[in-house]
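One protein chain omitted, others in place.
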Amino acid sequence: MNVLPKMTPLRWGIAGALIVLLELVNRLAGVGMSLVLTEMLILALFASSLNLLMSYGHMVSFGHAAYFGLGAYGFTLAVARFDVPVELAVFIGPIVAGLGGLVFGALCVRLTEIYFAMLTLACAQITFTVLFQWYDFTGGDTGITGFMNPRFGLTEQNFMTLVLVVLVLCLFAMAWIVKSPLGLSIRSVGQDRWRAEALGLAPRRVQLTVFVIASVFAGIAGTLFAVFQGSAFPDYAGLGFTLDALIMVVLGGLNSFWGGLVGAVILVQLEHWVLMVTSHWELMLGLAVLVLVLVLPQGVVSVAGRLSNMLGLGRKK
Amino acid sequence: MLFLIASGLTLIFGVSRIVNFAHGSLYMLGAFFTYALVPLIAPGTVGGFFASVLLAGLGVAAIGLIFEVIALRRVYGAPELMQLIITVALVLIIRDVVRWIWGPNSLSVPMPDAFMGALLIGDNYFPIFPFVIFGAGLAVMLVMVGVIRFTRAGILLRAGTDDRGMAALLGVNEKLIFSSVFAVGALLAGIAGGLAAPYGDVNYLLDTTVIVTAFIVVVIGGLGNLYGAFAAAMLVGITKALGILYFPRLSMVLIFLIMAAVLLARSLGRQGGPSR
Amino acid sequence: MATKTRTGVSALALAAVLTSAAAAEGNTVKIGYVTGLSGACSSISEDGLNGTKLAVEELNAKGGILGRQIELIVRDSQTKPDEGGKQARELVASEGVDVLTGVCSSSVLLAVEAVAAEAGVPHYAIIGSTQKANIEAFQPNFWQIQPNATMEAFAAAAYVAKKAEWKRIQPMGYDYEWGHTSVEAFTEHLKELRPDIEITDPIFVKLGDNNMGPYIAPALSTKPDAIYAAIFGGGLVNLIKQGQGFGLFERSNLVTLTTVDALQSMGSTMPKTGVYGIARAPFFALPPSEELPGFIESYRAAYNEYPTDWAVNGYDGIMIYAAAVEAAGSTGMDALMPKIYGGTFDGLRGAGLTVRAFDGQMSAPAYVGAIAFGSEFPFPTLTDVDIVPGETLMWSEDKIQALRGAAN
Partner (left out) sequence: MKEHSLLSVRGVRKTFGQFVALNNVDFDLPAGEKHALIGPNGAGKSTFIACIAGQLPGVEGTVLFKGEEVTAAAPVDLARRGIGRTFQISRAFLDMSAMENMTSAFVIANGAWASLRRSVLANAEDSARSMLETVGLGDHAGSRVADLSLGDRKRLEFGMALANDPDLLLLDEPTAGMSIKERHHLMDLVAARIDETGKTLLFVEHDIDVVLKIATRVTVMVRGAVLAAGTPAEIAENEEVQAVYLGGHH
């Protein structure tokens, strides 16, 4: 397992095959499955953005949903309140999320570890409360609906394909960042801020940078989600989404580029299939998380890594 | 009231460095156990009520202990995040099981007759029950301070809070300490839930309501600081009351702002200091 | 063991074949029921679902709708709007449901309505309501069989106005859209009816706040003759229990929403006097009809409890839908909606109810009365119940259009 996504031709092949497979399932398995897949991919992007923060910056956020929500509302409000054309508004969502990340991040990076996490929680709750209570502007608890054709009016299948494309592009962008000098700086500060400082790197500036980047990607996910649902509700910025994303990252595997992605796939698919059998979804999820964390503390990705090593698929050292 | 919840949470964090998301769930369990016990033990009497609460607390402590031993103990070495996620898993499990057993409806625990009604001082009514809760909370706090100050267990506990390595050097069984602290934390949560049960409704969503407030109190009080938690509980209670009067729209934002301000002030105090 | 499993599997397979065959022929009427079985709404949702199930069973026993059996497909929204929207979308897309209903919370209602309107599927509300669904977000696929927030608040105001001895009223409400709408409507209507009454500044209660003390004390400090509280569920239980410690019911009165489930869960802790309740469909005060005793009986037989307001509305909802479909001869939206908006419906809650075409609101009555402890039921009920006709509670079309204009 490696923190950096190292792509061998074989892995490219597997990734390509998976994308093709997803698209096939999308086209052939019925509209219901397309919806599940769309949600899965959007959450995968959201979880990946949190993973960027956690696995590389070693910053654990308890309030990442704030930027998901800001992305959704940035887009929705631009369309519903300022009559911005939809094509333009999709860029406003991530920008608003990034600005939110800049403001809150500037405060949060003054703290470290659990104090950092608690401050992100406070910031997220403030965001949630404002969205929930500012009736005249955000629509309060009943949110904003009916301001546009959901999915830009695309069919469920076509929208899922669009989301897939966006996700792949975003993953490329994230991989690019992670492998760049900036990515190296982010990891350096994440590992040992004092060493980084002694080398002449200002830790807070780096942390703020990655915080904003993660917020922008969360904002893209939030914008996609608002388009998907055709609505925005304060819940999007709530603790529920944050916890879901945290669970995804940990389930998928911390310290791995693919952690958020894999975790989202597991969680959404688990939910989809478990709910068909029993209504005790929370119980099942709780037990599954418990078992997985106890049995596979490195996350599911580690198994994939070990398996591929066993099969000789991994990169030779 | 808030203090009781927060003290358990802060205690667990102080010693084990675990952010226990399941603390609200343990509180809720305490309320439901009390609901189940009150009709069985001398219903309507003060003694019966307190006995029920205590038993409920012990039941919650037992559940906390079992959870600590089978799950949490295995991940003390792992990143803090793992422990956190495990407690989140516990939140989900408890919530679903409670809904399974007691159903989704709001339940009502009858108040002991003696605590109904109000003290009438001049024209002002002072409901009795909050005073009872406050008194019980104070009593628990005094007991805890006593234990921490004057008993061997307390000394070991303080050693554990200050420096885990030192505690190990003292020949302390670290596992035992962690387990018992978690159980005591759970006990406090359970008692808090039981005590508060007759005052409001009891439903399976109490956990979320409680945990966020408890976090705020613990953070404002200084993570792991028992006396801080007491002061913070007061502060939050007063802020809320004043907020409702003067800034009804902002009362919740206000409390989070205080939390953020406290955190930032703390960081300024430490600014430039070494990490170790 | 092996055989048993195999039988089980083939039975499942057979069932699957049957269902899909039936679906392919369009043989069943599919009702998509999205409700908050978990989350904040779960207790209410379950009651609504029970009433709905009972109605479906009765109809199916009589041969269904248009000779087709009814298939009730239930999904859990977890009381989250995104989850509700997703479930509704899936019901429409994969199951091809003929109608959507069941939603409890107002935000989920809007999310589901957005999906239903987009897909051109009829949708009706039985529990959750929000002004937005009738005004700015209204689409002609929607109707609502229960009184909305404004109507209940108007009923409360009318009741309060009749109490000549009350001179000062303190409004309270949950701090979210429904609470604010209720308080505003109550204040507006009461001012019209009784210009002499003083209405103090409203107090809003944060959702999920268990401690009502900080709200009760300032509410009582204005020395009101009555407090109007747009609060329900756990918060109402808290308000009533904790209010007793503040002497609320000696010093003042409380006018609030007392649905049957609230009465049940309060039980003996309900104060003997000083509480006046608005209910949506209290089984003990419904107008006498042929169906009512049978309904109560079979509901008790099936679920071992008295039907709550939510159960009654769940039941009525299906019956109204069934009547409209029978009249239209089709489940299609184009045929159905004129019958919904043009028809008159008889239900458990009374005869001759109509649905307005411009906002989808049914002229549902509201029930207001004083709390009483009788020997007939193991929980308090309402006495001297005024049944306020829905027509008198609804805003005029002009007003609705004006509000729509203001919102857009």
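When the chains are written out, they are named A, B and C in that same order, and each has its own residue count from 1.
We adopt the following convention: a residue touches a chain if its C-beta (ideal position, glycine included) is under 8 Å from a C-beta of that chain, and two chains touch if they have at least 3 such contacts.
Please read all numbers here as calculations on a predicted model, not as lab measurements.
**Student:** Taking the full complex into account, find the residue in A:112, A:185 or A:256 that is in contact with the omitted chain.
**Tutor:** Counting the whole complex, the residue in contact with the absent chain is A:185.
**Student:** Which residue from A:76, A:120, A:242 or A:255 sits in contact with the chain not drawn here?
**Tutor:** A:255
**Student:** Where the complex has a chain not shown, which of A:160, A:206, A:248 or A:285 is the residue touching it?
**Tutor:** Answer from the full complex: A:206 touches the omitted chain.
**Student:** For subunit A, which residues touch the unseen chain?
**Tutor:** So the residues of subunit A touching the unseen chain are 3, 176-177, 179-182, 184-185, 187-188, 191-192, 194-202, 206, 209, 255, 317.
The rule we apply is simple: only the chains that are shown with their structure count from here on.
**Student:** With chain centres defined as mean CA positions, report which chain is farthest from subunit B.
**Tutor:** Chain C.
**Student:** Measure off the straight-line distance from the CA centroid of subunit A to the CA centroid of subunit B, and report it in whole Å.
**Tutor:** 32
**Student:** Can you work out the whole-Å distance between the CA centroids of subunit B and subunit C?
**Tutor:** Distance between chain centres: 36 Å.
**Student:** Among all residues of subunit C, which ones touch two or more of the remaining chains?
**Tutor:** 37-38, 175
**Student:** Residues of subunit B that touch two or more other chains: which are they?
**Tutor:** Only 208, 249, 252 qualify.
**Student:** Spell out the part of subunit B that touches subunit C in their complex, as residue ranges.
**Tutor:** Touch list, subunit B to subunit C: 1, 99, 103-108, 110-111, 116-118, 120, 125, 127-130, 196, 198-201, 203-206, 208-209, 240-241, 244-245, 248-249, 251-252.
**Student:** Write out the stretch or stretches of subunit C touching subunit A in their complex.
**Tutor:** Its residues touching subunit A are 37-38, 76, 80-82, 85-86, 89-90, 93-95, 106-107, 110-111, 113-115, 117-118, 130, 132, 137, 139, 175-177, 180.
**Student:** Across the complex, what residues on subunit B touch subunit A?
**Tutor:** For this pair, the touching residues of subunit B are 19, 71, 74-75, 78-82, 84-86, 88-93, 95-97, 100, 208, 212, 215-216, 219, 223, 249, 252-253, 256-257, 259-260, 263-264, 266-268, 274-275.
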